[in-house]
Structure formats: structure tokens, C-alpha cells
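The structure follows.
One protein chain omitted, others in place.
Presenting chain A:
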């Protein structure tokens, strides 16, 4: 039988973490943040999303119905022309996707979208 190696990523790799770690338990408000995602995704393995929150220091994305909800954390540097980014994500099942932005003043705002998934993307 093959023995799987114990990998070092757990302590080395940066983590997106939980929503409560990001906001310190604060409930995000509403504001100038937009999460763009399809209403229906035929293939949960690759769902295009875009987040945008003008002036945000950081935006995190959570897939609330995935085995691990954290998806990505975007931090914008001095040469970011917009606080916006697009990527492709995996969704295990029909669920709500949440984008939370941390603003320069330390407050949090959020936007959410329900995505219907026809074929799940987290394999089992």
C-alpha cells in the first residue's frame, strides 16, 4: 500500500480563513461592493466571478456551501488601478457566494449571490 507523505503546507501556506477571523465577528454592512456571478452554473468546477469594491484594502470571497468556505483573499497594492478582480472558482453545490470588503477605515461591507449549480465542483 502506498503511504501518503505528510505535507508541510498547513503551517507554511497562507490561508483565506473564516469570515469571523476577517471581520472580527462584526456583521458586514452594505455599501459600494459588487459580486458578479452567474445565476446558473452548469459546471461547478469553473464558475467565473468578479469582485469590485472601490477603495477597499482587501476583498475576500467565501463559498458558503463548500466543504471549506474560504475561496480567495485579494489585497490591493499602491499600483492597483481598481479594487477589482476576476477569477474562476469551484462550487460544490447550489449555494450562496459572499464577497466581503475591508475598507480603509476598517469597516466591512458585503455582497452576496445565489448560484445554482448543475454539476458539483468539489468531487468526492
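One rule holds in what follows: a residue touches a chain if its C-beta (ideal position, glycine included) is under 8 Å from a C-beta of that chain, and two chains touch if they have at least 3 such contacts; residues count from 1.
Heads up, the rule we're going with is that contacts and distances are computed from a predicted model.
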Under which of the names "YCII-related domain-containing protein", "Sulfur compound chelating protein SoxZ", "ABC transporter permease" or "NADH-quinone oxidoreductase subunit C" is the non-displayed chain listed in UniProt? "Sulfur compound chelating protein SoxZ"
Residues of chain A in contact with the chain not shown: 2, 4-5, 7-9, 12-16, 45-47, 63, 66-68, 70-82, 84-91, 121-124
